[in-house]
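For this view, one protein chain was removed and the others were kept in their places.
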Amino acid sequence: MSQETVELDSVIVRFAGDSGDGMQLVGSQFSVASAIAGNDLSTLPDYPAEIRAPAGTVYGVSGFQIQFSHGKTLTPGDHPDTLVAMNPAALKTNVSTLKAGGTIIANADAFTERNMSMVGYETNPLEDGSLEDYSLIAVKMTSLTVEAVKESGLKGKNARRCTNFFALGLICSLYGRPLDATEQFIDAKFAGKPEIQQANTLALNAGVAYAESTEALSVHYQIKPAELDPGLYRSIEGNKALAYGLVTAAEKSGLQLVLASYPITPATSILEELAALRHMGVKTLQMEDEIAGIGAALGASWAGSLGVTTTSGPGVCLKSEFIGLALIVELPLVIVDVQRGGPSTGLPTKTEQSDLMMAMYGRHGDSSIPIIAAKSPSDAFDCAIEATRIATKYMTPVFLMTDGYIANGAEPWSIPNPKDIPEIPVVQHTDPETFQPYKRDPLTLARPWAVPGTPGCEHRLGGLEKENITGDVCTEPENHALMTKLRHDKVEGIARDYPAQQIEGVADSDLLVVSWGSTYGSVSQAVEAVNHDDTDKTVAHVHLRYINPLPADLGEIIKGYKKVIVPEVNNGQFVHILRDKYLVDAQSFARVYGRPLAIDELRDEFISVLSTTKGAK
Amino acid sequence: MSQETVELDSVIVRFAGDSGDGMQLVGSQFSVASAIAGNDLSTLPDYPAEIRAPAGTVYGVSGFQIQFSHGKTLTPGDHPDTLVAMNPAALKTNVSTLKAGGTIIANADAFTERNMSMVGYETNPLEDGSLEDYSLIAVKMTSLTVEAVKESGLKGKNARRCTNFFALGLICSLYGRPLDATEQFIDAKFAGKPEIQQANTLALNAGVAYAESTEALSVHYQIKPAELDPGLYRSIEGNKALAYGLVTAAEKSGLQLVLASYPITPATSILEELAALRHMGVKTLQMEDEIAGIGAALGASWAGSLGVTTTSGPGVCLKSEFIGLALIVELPLVIVDVQRGGPSTGLPTKTEQSDLMMAMYGRHGDSSIPIIAAKSPSDAFDCAIEATRIATKYMTPVFLMTDGYIANGAEPWSIPNPKDIPEIPVVQHTDPETFQPYKRDPLTLARPWAVPGTPGCEHRLGGLEKENITGDVCTEPENHALMTKLRHDKVEGIARDYPAQQIEGVADSDLLVVSWGSTYGSVSQAVEAVNHDDTDKTVAHVHLRYINPLPADLGEIIKGYKKVIVPEVNNGQFVHILRDKYLVDAQSFARVYGRPLAIDELRDEFISVLSTTKGAK
Amino acid sequence: MSTDPSALTRKDFTPNQDLRWCPGCGDYSIHSMLLSVLPTMGVPKEKIVIVSGIGCSSRFPYYVDTYGFHTIHGRAATVATGLKAANPDLNVWLITGDGDGLSIGGNHTLHLLRRNLDINVILFNNEIYGLTKGQYSPTSTKGLKTKTSPMGSIEQPMRPCAYAIGAGANFVARTTDKNPKHLKATLERAAGHSGACFIEVLQNCVIFNDGVHSEVTDKDKAANNQLVLKAGEPLCFGENNEKGIMLDGFDPKVVDVSQAGEDNLLRHDPTIEDIGYASMLSHFSLPDFPVPMGVFRQTDTVTYDSMIQQQVEVAKANRSDNSLEELYTGFSKASTWEVE
Partner (left out) sequence: MSTDPSALTRKDFTPNQDLRWCPGCGDYSIHSMLLSVLPTMGVPKEKIVIVSGIGCSSRFPYYVDTYGFHTIHGRAATVATGLKAANPDLNVWLITGDGDGLSIGGNHTLHLLRRNLDINVILFNNEIYGLTKGQYSPTSTKGLKTKTSPMGSIEQPMRPCAYAIGAGANFVARTTDKNPKHLKATLERAAGHSGACFIEVLQNCVIFNDGVHSEVTDKDKAANNQLVLKAGEPLCFGENNEKGIMLDGFDPKVVDVSQAGEDNLLRHDPTIEDIGYASMLSHFSLPDFPVPMGVFRQTDTVTYDSMIQQQVEVAKANRSDNSLEELYTGFSKASTWEVE
């Protein structure tokens, strides 16, 4: 069959199926293939809350979206070009987000009476014309798979299980992705099970063959490699990058890494990732709850290790009393909050940025704490190192904020050369002569870190207010006032280390957009969209890694704009900090849809604000 | 002996002695006597953190300060007129706060070599002239007491134990306080122990006799009754008033009161107070920790009772995850935070207002919660009722903030007639036909309260996001956005019920002072001091009971002043909320000395700000 | 108006929504048996309340059509305690997992048992964290390889029944999802007991810990690997009850019944006041001992909820000074004064 190849700049594909359909696996293999194909990319898995919801239900649909491009790719995109729908529920829940005129590749075998009625389709949408606005390709994937894998000996349910690889093969072929990595993956994963190994490979190739031989798929696509800087790349999710960052920070500071945590979605995989690194000297403690997690991490810090605890919102609540203790005993500690939808148990598998105010203020007493936030999966690597640097240099617990999107989302990562990563100089105090538990470094205001086991530096720590310099328990009013100030000033002083803030977009604009955390991608792209459209409207953009203390130069920047907008995936939080600090009428653009902000919505908002701003002042 | 009687407007007395010296008892009996004498008054106990620190040590000193007056008395005062010092440590730690030329009444018997050297007195301050700026009256209280109680048969240690009543008698006589209530108190307290009863009465009278016969005490004082509104009065501490308010709220709403708490200073006595009220239908559960405290309170609320939990800062940290649950299940709940010095264990026996930001933001997710704050001990009574009204009307947890000063401080309370206290209308839903768990009242946005045991209204609650109206678990993005908004709007709507904010002081001024919580007394008196001094400087003052949501009319008020100052006993917290909300350059006056703000410091600050403001604008 | 409990059937409790556990999960069996027990208790439906924490098991309340509260992780016991103390008239069931009830919630479960609230605690023990996708739990065997213990867990596992007995529980039992009859009978025993009941259910998680209990629960292994406890009967097991348990000093050991003589075997008595016997049973585990199934311990003590209610009633009966007026004066006029 003759095949046409069309070149595209950027494509968004969404895989959707039952929880048991293996969509996450397909998605991540497709990501790897796209990465290897040299595209820039960004992914967003979208799990149901249930482990395995009953087959065919709407709430059991598991999705995986990827955008891969020739150009810079900062988000998984708003509207898929292509939807792979493995069953009616997947179609039903996802079709509305599809781009107008987009492609639907559906597994026709799954459109049984039962499956359709379960989700309320009275007639078969693959046949009743209801999808005529889309380009619909119905493929009997299951039967084709079962047929293809026969030669492996696999039958029935086991044979049907290979359908996801058929879909993967089909879509790889459609977008010209290489298969090698997937084949290697199959070989490694099913190493001990030759039948399954063979069957999955057969299914994969059957999918490719189908795509190459079917009329409806006669147009294939090509997406040229992105112009990434030279180097070795891999695709990486945020939790993995964060784990690698912690290991790197430990090595660069010469400290043993001790992670003490309690599993919680979407933070768990950091613990899992690090648990597999005993051979790199990492100790992970799975504790009985989040309180115990931070307690053990603090104990490890006291022992002279790099103590880290990872969790999500509900877990941070539980850690708050201990964070206060860490602040008053002034030990280094990294607290990672992988945010999810709240309040309460909320939407555990959806992303949100709604823990910021808690990080900032969620403890009793005056208890300021440094907060930094990662902007993308790979940035979590750098932020883990930076958090460690702050924690050890200033002897303080540090909050590192990410979220469900960063945690599970993936993007290409230019693998750094470890030698290029600066050391994190850490000195533990060993000289009894000069030791005073609360004698501070005059510049950083950090107190010395003398760890148990050091002869002659025996001392007592605790949660009661301490006397300046000696660290003895002290209830004197003036001392408490002094210590309150010193603790506060120490944190404020961290801003000295910051680089100058970068203004992206068009600096000379009326509108400044200030963002933090995982909204970076959407906001950047929306800003670019406005700046590159054919109107003369322009937008400036500052994205913050450092939330507390705020950068010293931010005030100057912010005050230079007529309008300031703060987009967040929460009900408006960071905007309060900015308004309080700079007395600027910053406006909140707040959306809590459990997913990254939509670029087009942001762009529209910027344009509409600019329309009302012109001429004002 | 001839005695002169001088009339005074206001007096500040401070009792200080060893933890075992019974100073709290003396202080509270003296308060009762002063109240019965008809004065307005305000008290401040000041405990050490230790239960019974070794005798004679500086850190074992226990103090009790009282101001009693003919005029309005809003604070226990900055500088005592008279210090009763039962030992050298008490003298040492308290003499510096004494008013210039003030009176020291010291127990000379306690100034032994050992006691003096323990606190670093090399010579006897009662004899070495070092106190010559004060009016010093050294009394051999212990020997006089032992002598006086002989007739009761009490000897040795037991006899010496009565010394505090000697001191009380002396000081009562000096200030013309009636003795009846104290005698009744002794009779009741030592009902089963006639010897001790007699001995204490003898000691009390010996103190009186001493004051009446001693040259050095030839001038006695009289303080005319205050011009209080007519009615029945008593002296009341904040924790007791709060407990009474809760019982009243329960009765007025027709609900069973269930308090579930874990002991913590300075909140414990609310639990203790209510534990003694089983006969009024109150159930108190002493739970295993603060998490269990709020969990059980929420369970009780679900059961249809008035669930309340009381704690202090560290306990609030632990409750924060549960507060999120209470917010999403929308059940009424009163959370009392009796603030103390932080962060961490901090200064448990000292007062502070540093939990405000935690109350406001200390939970994950977007989770706005109503917050109200009491301004004085007796106001805690009204606030408990108001908190209950908000909680039940709006189906929401409510924060009620007090602090160590309010908790333990006392003031005269005009005992209300219960009939004058409005009912709190509470309707529990019983009609299965119209029941939908999250169908809201269109005005208040409150959802219905259907309690287990109600036939036909069976439903499920939980921490996962709920579908609007049905309350079913729902992960739909649009629903989550809607529910986030509804929860927020519901809380915002509470401001509709507020009375107009009162501007105290001189409304037409350049400077507005905005205060909240227990600073009311100091700030009012400082404002009055400025307004009534002989300059033309004036100050306006708004004191807030309602912290979240803020009153609708506050913005107008605040924006009408050139300068806004926010005095707080923390490192500056409420000031951030005001700046954020109104974009007004409100300035913080922050002092963390573990005690109420000093009136003179505040006055000086107001004056200095006004001096730089004149002419500005 | 209260509903008529005698007319209740399983249907009355059947939810109008789908059960969302994985196909094959042991939770279905527990659910099914509880649904068959609830209507038979003689309690009006609206007084039956189900409280849970967080975990696969803890989704239970959604699947029973009565009052239900899916609280937060590990804290169900606290909510249940407040609920029951506030209204002792309710019939309360607490559903929890080995993570929810023994890891994060271990202390609350313990204090509920100690205080003896009249609440039935059902702990679904699948020796894994199901909902968070397969990390080892406090009951996982040492050496278990999971995502968080790739080199094998190094933790000594908790024995839930030993823990409950140590906590002072008066009713402690074990059963399994794989034996619905025994499961149901055990739930019925708990339903009939006044006071806190602790029931460990060996439950299979097909996805993350499949077969963890199969040595105990598989049909062909049960006879040899379970010790079914029956009050008054000797501790025997095996296909033909040919094996038994005897004491040697205080050391329990497995003996051949024909050699040792049935009369020398220990006889099951769940009512012994001292906890030694029940604790011994709670320590039995494979391969040295069969795994006991049934009620280990059942002793009677007055419940917390009835006592608090009683204190209120006694206090009310004994004191008539219960008006707000009297409260405000501290029940005495001694410290009040009148301003005219």
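Chains: A, B and C, in written order; residue numbering restarts at 1 for each.
Here is the rule we go by: a contact is a pair of C-beta atoms (placed from the backbone, for glycine too) under 8 Å apart; a residue touches a chain by one contact, two chains touch by 3 or more.
Computed from a predicted model, the values in this text were never measured in an experiment.
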Checklist entry - Omitted chain: which shown chains does it touch? => result A, B, C
Item to check | Residue touching the undisplayed chain, where the options are A:K157, A:H279 or A:H532 | outcome: A:H279
Checklist entry - Which residue among C:E155, C:D177 or C:E200 touches the omitted chain? => result C:E155
Checklist outcome for this item: Across A:P416, A:P477 or A:G493, the one contacting the chain not displayed is A:P416
Item to check | Sole contact to the chain not displayed, among B:L271, B:L464, B:M483 or B:I558 | outcome: B:L271
Next on the checklist: In the whole complex, not just what's shown, which of A:A297, A:M360, A:I557 or A:I577 touches the removed chain?
Outcome noted: A:A297
Item to check | chain B residues that touch the omitted chain in the full complex | outcome: 50-55, 57, 59-60, 262-265, 268, 271-272, 275-276, 278, 284, 286, 288-290, 314, 344-345
Checklist entry - So that we can see where the missing chain sits, which residues of chain C does it touch? => result 103-107, 110-111, 114-116, 138, 151, 154-159, 162-168, 247, 249-252, 266-267, 269, 272-277, 279-284, 301, 304, 307-308, 311, 314-315
Checklist entry - Which chain A residues touch the hidden chain? => result 32, 35-36, 38, 181, 184-185, 188, 225, 228-235, 244, 247-248, 251, 256, 258, 260, 277-283, 285, 287-289, 291-305, 307, 321-322, 324-325, 329, 415-418, 451-464, 472-473
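To be clear about the criterion, only the chains that are shown with their structure count from here on.
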Checklist entry - Where are there more C-beta contacts: A-C or B-C? => result B-C
Item to check | Approximate Å spacing (C-alpha centroids) for the pair chain B, chain C | outcome: 44
Item to check | Computed distance of Cα centres, chain C from chain A, in Å | outcome: 39
Checklist entry - What are the residue numbers in chain C that touch two or more other chains? => result 54, 70, 72
Next on the checklist: Quick check: what residues of chain B touch more than one other chain, meaning two or more?
Outcome noted: 321, 324-325, 329, 462-464
